[in-house]
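The complex is shown incomplete by one protein chain, all other protein chains being positioned as in the whole.
Chain lettering (A and B) follows the sequence in which the chains are written, and residue indices restart at 1 in each chain.
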Amino acid sequence: MVELLSGYVMYSLSYILIFVALATLLHLQFGLTGIVNFGIVGFWGLGMYVFGVSLLQYNFPYIVSLILATVLTGVVALALGRVILDLDNQAILVATLAFATVVRYIVTTEKWLTRGVLGLGTVPFPFDLGQYSQFGFFLIILLVTIALLLYTYKLGSSPYGRLLASIQDNEILAQSLGKPTFREKLIFFTITSALIGFFGALNASVEHFLIPHVLTTGVTFTVWIALILGGRKRILGGLIGVIVTIGVLDFIIETYAPIPTAYAPLVPNLKYMIYGLTLMLILIFRPLGILGEKKSTKILKVIRKL
Amino acid sequence: MSFLRDTLVLGLIEAAPLVLAAVGFTLIYYLNGFINVAYAENITLGAYFAVVFNSMMGMNFYLTIIPAAVLSGGVSVITYLIVFKPALNRGVGRTEMIILSVGLSFFIRYASRLVFGADILHFDIVSPSYLSVFGTGITSIQITALALVGVISVGLYYFIYKTNYGEMMRGLANNEDLAMISGINPTKVSLLIWFIAGTAGGLAGIFYGVFSFVSYSLGWNLILIIIMITIVGGIGNVRGALIASVGAGIIITAVTLITKPLYAEIALLIFFIGVLKAKKVWG
Partner (left out) sequence: MPEKKLHLKNVMKSFGGKKVVDVKDLTLGSHSIEGLIGPNGAGKTTLINLITHKLKMDRGQVFYYPNGREVDISNKSLDEIARLGIVRTNQIIQDFQSLSIKDSLLLSLSTPKYEKFYKIFSESELEKEAEEEIEKYLDYFHFENPEGHALSAGEKKLLDIIRCLLLKPKFLLMDEPTGGLPQDQTEKVRDLMKKKTSEEDMSILIVAHDLDLIWDVSESVCFMAEGKILIQGCPEEIRKNKTVAKKYMGESDA
């Protein structure tokens, strides 16, 4: 039992949960509000490194570092959003992509702060429960992720959720009804991006070690394919998508499929090829995700029936 | 004074592959209305084709240029026929098209990694002869690159604005239904444009690869700058792409000579956002 609760299984589940959170946050940004954020790994890495540097270089307490990471990521998101959120979708995509590149550059080159490619370690858990520490931390991630999913669920049938949906649907019409669309997009983008940073900080404890190497566009891409596959408009779109992609490919296949060692190096390449192919197929044939169109517009239906 | 001279000459050389790539990229963007991120792989594949011909098959570098470029053009046409045209026909929107192109880019990039390996490849070139231009050393290869850029840019400009095909392309880009009624065959024109763009991208990759090295992420590392250059220079604007590329080349060189490449990246990002905002105000 103890083996099950620690080691690889716990690590895998924690990792999957973090990506479920990231994909759900992308659902909030893109699926609900229409913001094409291709810089997810930038906010994630920012949170991760602010946390790591704060904890390991400046020796701030764990909670303080966590809060600092979240808040600082939020501030950066606010600044970036202020400037780019009134541009068109393609510009936002490119700008956020460039932002993520800049974050990776900073982390790699500012060695005095981040120790560059040597990496920062070792990030401990916030508590010491002996062999149950990893399990304990997993529970924390689980709780936070569930809270996020519940928030997402409730948001979908709330006035604010409706406002965000209307902004994506027809922003000018929403403005002509008096809605401060830019301000609300900015606030929401700031908060959700800050949360992306928060989960980046959590990831630091899961990995125990920080290297710039992990901050690749592949991370952003993986979150995107997961959400598109699972259904960008669905509340559980992130959950479904991550289980089907990362859960299946990264963990089940890599761990259990009997691949001869000669072919092992091929697997990461094949993985991204499959991701790319799947993304294209979904966008062309089933743009709302593998489960297709929702039978009812989630907004309000549940409450109205009560 | 030598800093200025170095910056200008080196900046121009840095810009040469960018111009080639930007000019091809802007054509597709103009014609189809979306950013094709998978163009990055056109660039990479051009370099790979050339280096395979050169290092593995022993061809002289200059002889590899044309076959590699043509093959890249072919790849571009294939991606159009198999992926983009069907997607556009199914009514996939602009935002989804760019996301889709990211998917294609990952697909091709990791397929390349599978086929060509993850190692860095170098061109097999005989020691190039050096020439002194305004006191800065410049190799015969770099001169070839600059010459090719000049020829292609002028050629493309002439093609787009002075020939029938160019006129057809502009008509097609502006209004497809009207173009079809006027007797323009959209498929033929599109195929031609995608081929030309693919060739330009391939050439960019070849020269970028020979100036440094060839890896599977060669194109991917450049695509952001190319997108920015295209938007700054104006979509479909060949002259604009040229000026913006030269500008980018000079900025990158200047900043790299003074400080770290990181600040070049940041400078470009800020400049890019600035131009977008300015266009919004006046555009």
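Before moving on, here are some points about what is shown:
What we mean here is this: a contact is a pair of C-beta atoms (placed from the backbone, for glycine too) under 8 Å apart; a residue touches a chain by one contact, two chains touch by 3 or more.
Keep in mind that this is a model prediction, so the values were computed, not measured.
Counting contacts over the entire complex, the absent chain touches A.
Taking the complete complex into account, A:188 is the one of A:188, A:251 or A:275 that touches the chain left out.
Contact with the chain not shown here comes from a single listed residue; of A:12, A:108 or A:175, that residue is A:175. Looking at A:133, A:157 or A:216, the residue that reaches the missing chain in the full complex is A:157. What subunit A contributes to its contact with the hidden chain is residues 151, 154-155, 157-163, 165-166, 168-170, 172-181, 184, 187-188, 191, 297, 299-300, 303-304.
We take it that only the chains that are shown with their structure count from here on.
Here the CA centre of subunit A is 32 Å from the CA centre of subunit B. Subunit A contributes residues 36, 38, 83-84, 86-87, 89-91, 93-95, 97-99, 101-102, 105-106, 109, 217-218, 221, 224-225, 228, 266, 268-273, 275-280, 283-285, 287 to its touches with subunit B in the complex. Residue ranges of subunit B in contact with subunit A, taken from their complex: 34-35, 83, 86-87, 90, 92, 94-96, 98-100, 102-111, 113-114, 220, 224, 227-228, 231, 260-262, 265-266, 268-269, 272-273, 276-277, 280.
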